[in-house]
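The other protein chains are all here in position, but one chain of the complex has been omitted.
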């Protein structure tokens, strides 16, 4: 088990980034990345291109961030947010391809790729579809056993990753409401995405310090996470990150990259 | 200098391969690859996809072939045969991306990526355009100094690769006529592409054993090569390869992969 | 109702075509198209490109075939055979775009676009998903009410098309087994795709002359169709078409294009 000492009280702050494409700019990497400890960098399938990937890896290196690959469905026009029905093998090879491409930019900048977080619809599908999750896990495991898989605790992705002997980082969301079973409440239900950075920061703070989250029905749900995701696709992402850091700082919580937080699974 | 002992009389036989895409099949890899020592594998920009790349790397591994990346312009509909006006930086990063993607498939199959050969219009442009050649060389050098660049001798690519300290494998073409200056005669001139496997095999045999080629004007041009390219996009490619191997076998020429033929440039 | 007089005994023979892409060739249009009365031409999303579309429309014109647009999911690597989760609006606009593009080639060759048949996974999804079917119907209806929608009888696509006031051509498959409810048996069940052209031809012949098909369980299912689909993605497609024509000829069945078989829905 990836059990982190509660005494330690350390957390990784992460976000999707490097999602511009050609002359199309998106996100707010310049302002947001300095507030994080890890970054999930798009790999050219749902977003990004080789120029953007190089620039983003360099920026993450300069900021000392943990670097992760953020593979997605091959669907630029849908920004990887639409499920594509793929076989396990197709998922596996698409993931290998994207990780390999990003890894080349890491290599040339002398940094190590530390983790992998599937993007958008691939992330969501992997949470519930064992075949897709297995494809991702197998792709990663075939490349490098030390790579950490970022996913929601208790999902198909979580299980498959552990079955393949991979390190897992459990992710929590600061700005989303949770169901009583620990899954995320659907965005379609009004009020399930927080507008208020303070409310979001408090939810995240509780995950970090108490390993709990208040669910939709008012009950407390246990939720242990190694990383808190700051949504980067909202203009107010910086505000959310700042608010959370205020609480974390006040609470004496330390910032640690995923590679430092998640123990190696295998003896070396 | 990459000078190979003439006593040794060894040659690499290579071809572009892995150029199918999704349900579109092309080439004749099953029959052609067993006749070669090295393969240039498409990387998904001008041709190929992650499933094809995985299959092709596995096949090359089983056959013991030297494996090279075959990056091209991002132009699937044009099969990488149309020049795209790109900056040096764009070329550099596109090449890094493609090499990285292919390298992931090499890694998971436990084989080492040995060389890089630009494809089609990128190959031709790099032969004459110093900026494009520099972009390619820089991209490769930023990743791995041991990678061998496959190009025509005396071209901009050849020069830039050496300037960057990269190993170079000089390539000769068995089925194309040469100009008196050692460059290839344009395909548009009738009769510059050989139909007859025997004629082609004899031209290649002379390159290998005498380091010479008969030019369009009847004169002999010096041409030293480490690899002979067998065009894979003709249905008769297998016939050409077989004819050449007959001559090479008869002449006692040995088959060696590029990594064995091209000396390391730098002291290790 | 699109009820065709049984006295008339006429049928449309159709197939997907124009599915090559760039230098990638697929299908057997030269040999197959002369045996048909209608063609479904790919529009560049799942297959084809502007050069192929122009050539295919010209060929269909020369052969006097009825011309239809064959829009698909935007998924070249998957050949449109993988479902992409799209909103009704996305489907609608993607279909409009593709029909418009093909229509331009019809216009320049002086022929009229007569029908629309969704491709692959879009066809299958539209059969069962009312939202996707509505998107397709709405897209077509917004362009031209005379366009005929080709689909399986009784499906969501059939219903939605009629609701939108569109003409419908019911399609039967010669080489696939049917379930007792008139739907196609899954390809995954062994034996549900016929290998024998004679068996396939007999099934089609019965649809045409008796409006019935023998289902998996041996019972007869009513099935009235205006067009019989000949699968073009098998090397033996020509053989299947020839076998069917033999029976049709012997039975005195006439060949008619969809536009002649399917009555206009609205008064003009």
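So that you can tell them apart, the chains are marked A, B and C in the order they are listed, and the count of residues begins at 1 in each.
In the analysis below, a contact is a pair of C-beta atoms (placed from the backbone, for glycine too) under 8 Å apart; a residue touches a chain by one contact, two chains touch by 3 or more.
Predicted model only: the values in this text are computed from it and were never measured.
One of C:54, C:85 or C:131 touches the chain omitted from the figure, and that residue is C:54.
From the set B:36, B:51, B:121 or B:204, the residue in touch with the chain omitted from the display is B:121, counting the whole complex. Screening C:44, C:78, C:172 or C:197 against the full complex identifies C:44 as the residue touching the chain left out.
The residue from B:74, B:119 or B:231 that touches the chain not shown here is B:74. Taking the complete complex into account, residues 21-24, 26, 49, 76-79, 81 of chain A touch the chain not shown.
Along chain C, the points of touch with the absent chain fall at residues 44, 49-51, 53-54, 89-90, 93-94, 96-105, 107-108, 142-144. Touching residues on chain B toward the chain that is not drawn are 74-75, 77-78, 82-86, 121.
Definition applied: only the chains that are shown with their structure count from here on.
Ranking every chain by how far its Cα centroid lies from the centroid of chain B, the top place goes to C. Remark: rotation between chain A and chain C after Cα superposition is 180° (nearest 5).
The two sequence copies chain B and chain C touch through a face in which the numbers common to both exceed half of the numbers used overall.
Centre-to-centre spacing of chain A and chain B amounts to 40 Å, using the average Cα coordinate of each chain. Rounded to whole angstrom, the centroid-to-centroid distance between chain B and chain C, based on C-alpha atoms, equals 44 Å.
Those residues of chain B in touch with two or more other chains are numbered 49.
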